[in-house]
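Before any comments, here is the structure.
Selected chains only, in their assembly positions.
Letters A and B mark the chains as written, and numbering starts fresh at 1 in each.
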Amino acid sequence: MPEDVNMTRKEAGKRLTARSTAILLLDVITDFEFEDGDKLLRNSLPMARKLSRLKARAKKSGIPVIYVNDNFGKWQEDFKTMSDHFMRAEAKGRQIVTLLQPEADDYYVLKPHRSAFYSTTLELLLRDLKTKTLIVTGVTTDICVLFTANDAYMRGFDLVVPSDCVAAVEPNHKRQAIEFIKRVLKADTVPSDKITFARR
Amino acid sequence: MPEDVNMTRKEAGKRLTARSTAILLLDVITDFEFEDGDKLLRNSLPMARKLSRLKARAKKSGIPVIYVNDNFGKWQEDFKTMSDHFMRAEAKGRQIVTLLQPEADDYYVLKPHRSAFYSTTLELLLRDLKTKTLIVTGVTTDICVLFTANDAYMRGFDLVVPSDCVAAVEPNHKRQAIEFIKRVLKADTVPSDKITFARR
């Protein structure tokens, strides 16, 4: 079914209530050892710097940080083992993994497919946390971010997808995905430094 | 995660095994009484003519036909009551509903949201039918068709989205959605008259 398309509201800034917000980091813990990995790595580095700052500010406001990561078909591995592995000196994504290193009080969910909601416990975790607004970040904008945002939208979450905290292989695919996320999912795609958190 | 993008295979024709194929008709039973409804109606009429022929050919080959329709928040209504309602003389979508009228041996699933898989029994029905290839048709290309195709892809179905059997409000949104469906979901988007069904 079609829906209203206009997004005339000026994105001057986005003030979120800390208590009901959570932030997802999608697939940032990786070795970029896949097709177009180098290209994505290049586009992801500036993203990771921005996201690292957004994560720090979110944590200071008490917002839960949830890593959701492909399990790469490795159903047997823990997430912590995985992230240590990706910080070895010779690992390609080392710089990014280091910037976005999971901390002891962060949550993590392994996902078997593209959407962070498909065949995972994420929905229940978010309900447990009383999340209403979901900040979706990470890679890639036109695949896992998009699939996850779609599923979040259907489950009734308000969405914020800060345009500088997502990355894709092709700038054009990122641009189209962002437009879709704005138009169809009514997400706010304001840059991360325009987001503020109200403790309430 | 990024995936390979090229679709070099020439779409010269698509031969599907009838026994493992099913066809979905999304949101075609409607009164078009919503924003941009007239525009979508105009774009849907040629689509409905093509789809009507594809459906007839599919049924002749013994392929299950599954209507999946928004319940419009009317959890209490049967699908047959709904479709009768939409064929009244004064109903806007009358022509389309008449072309695509559900038959006694067609299946139907009411969906509460955009994806035909979300909070419905569709996945179990398809497993019961031993479906491997899913033809996704209907409206609109960039919303319910896209959400449904995404979910079908994650569930491992091979996808065919015949480009002349889907419609959208804006031609540009349709074009982008079709490109996405081809590139990211590896769907075949061949026009419906290139699809043939092998009985085997």
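In the analysis below, a residue touches a chain if its C-beta (ideal position, glycine included) is under 8 Å from a C-beta of that chain, and two chains touch if they have at least 3 such contacts.
Only a predicted model underlies this, so the values are computations on that prediction, with no experimental measurement involved.
Whole-complex tally (this structure file, single sequence, 2 chains shown): 4 copies.
Definition applied: only the chains that are shown with their structure count from here on.
Fitting chain A to chain B on C-alpha positions gives a rotation angle of 180 degrees, to the nearest 5.
Between the Cα centres of chain A and chain B there is a gap of 30 Å. Those residues of chain A that touch chain B in the shared complex are 1-5, 27, 30, 34-37, 40, 70, 113-115, 118, 139-140, 142-144, 147, 150-151, 154, 168-170, 176, 180, 184.
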